[in-house]
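This is the structure I have questions about; it appears just below.
Now for chain A:
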Amino acid sequence: MAFGRGLVVGHLVTLRRFVRTFMVGAGRTWQRRGGGPQRVDFFQSPERGLEPVIEQTDETEGIFTVEYPDERLKVHERFRVLPVLVYDDADGGIRCTSCNICAKVCPPQCIWMTHAQGPDGNPVPVPEDFFIDMDVCMNCGLCAEYCPFDAIKMDQNFELANYERHQSHIFSMQDLLVSSGYYAETHPEAWMSADEQSERAKASKKKNQRLQKALSSSGDVPRLD
Partner candidate 1 sequence: MLLLMLVSAGMLVAGLWEILIFREFGPMRGVFVQIAGAAVLCAVGTVLARNLIHSALYLVAFFFLVACLFIMLEAEFLAVMQVLVFIGAVAILLMFGIMLTQDVQGDQVEAHSVLRRLPAAIVAIGLFVMLAVAVQQRPDFSKARTERAAPSVAARERVLNQMPQELGLDLMQRWCLPFELVGLLLTASLVGAVALAQPVGSLSAGSDGTPSPGSLTETPEHLSREVAGGTHSSSRPDLVSP
Partner candidate 2 sequence: MNGLWVSIVAMKMAALSEPVPWVAWFLWLFVGFAGLFPLLVAYIVWGERKVAARFQDRIGPNRVGPFGLLQSIADLVKLLFKEDFTPARADFLIHALAPVLMLISAMLSLAVIPFGFGSVSMRNDPVTGVLRPTLTGFSAVDLPSGVPYLIAVSSIASLGLFLAGWSSRNKYALLGSMRSVAQMVSYEIPQVLATVPIVLWSGTLSLTGILDRQVETGWYVLTPPGFMAFVIFMISSFAEVNRAPFDLPEAESELIAGFHLEYSSMRFGLFFLAEYMSMFAVCCICTTLFLGGGAIPFLAFPRGLLGGYVVVDLFLNLITILVFSLKVGLLIFLFFWVRATLPRMRVDRLMAFAWKLLIPLCLVNLLIAAIWFEIVIRPVAGRPDGPGFLQWWIGFGVTALLEVLAFFGAVWLYRQDSEHSLKTWRSSTGSKPSIIAWRSVPTKV
Partner candidate 3 sequence: MSQDVPLNWYLIVAACVFVIGLFGVMTRRNPIAVLMSIELMLNASNLNILAFWRLGTPNPGEAPLTGVVFTALVIAVAAAEVAVGIALILVCYRVWKSADVDRYDSMLG
């Protein structure tokens, strides 16, 4: 029969947590624990992305708060938010052929696009414009999964808050285009994988062929914007 022993022990447990927050990393009171710009920078801060980040386990003691707007935890590569369209850094060409497969598989039906037309009225395998309603998109990633040309990819930008929701929340092609360099930076593993490299080579080859074909038929270069 316990006479309040559990009460006392419980209070000591919480008191221990309290005291340890001051002891663990005692010298880092003025430092941000998740990296980011330091409040008092006695030594040179590490570069963005190289900061030491405290990972919480059941052994973790002390404070491991990440003060969000000032410092961010690195997201994992597979983390995905909205789809984007990738264009090539080298020639500025986008891979999308406006085949409409993504729009068809999209479960909430938030993608639609218009085909580009040549001067003679024939369709050209590039989108004239491309829209995604970000309020409707549920970040499932099916579009990127189904895209036969690897043109549409999932991005990691999660800070989408806005002051206006009628125009600015429907992303058009200008909002959606990201460079292949950006994608390579945020998704290094996927970008350098053998699969992706061969796909890249194949896609560019195919596209070149189709473009040549289109050019030979119309005799003019369509504008890409």
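The criterion applied here is as follows: a contact is a pair of C-beta atoms (placed from the backbone, for glycine too) under 8 Å apart; a residue touches a chain by one contact, two chains touch by 3 or more; residues count from 1.
Selection rule: all candidates are chains of the complex that A comes from, given by their letters.
All of these numbers come straight from a predicted model, not from anything done at the bench.
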Point to revise | Touching candidate - 1, 2 or 3 - for chain A as found in this complex | key: 2
Exercise for review: Using the touch definition up top, name the residues of chain A that touch candidate 2 in the complex.
Suggested key: 1-7, 9-11, 13-15, 17-18, 21-22, 60-65, 67
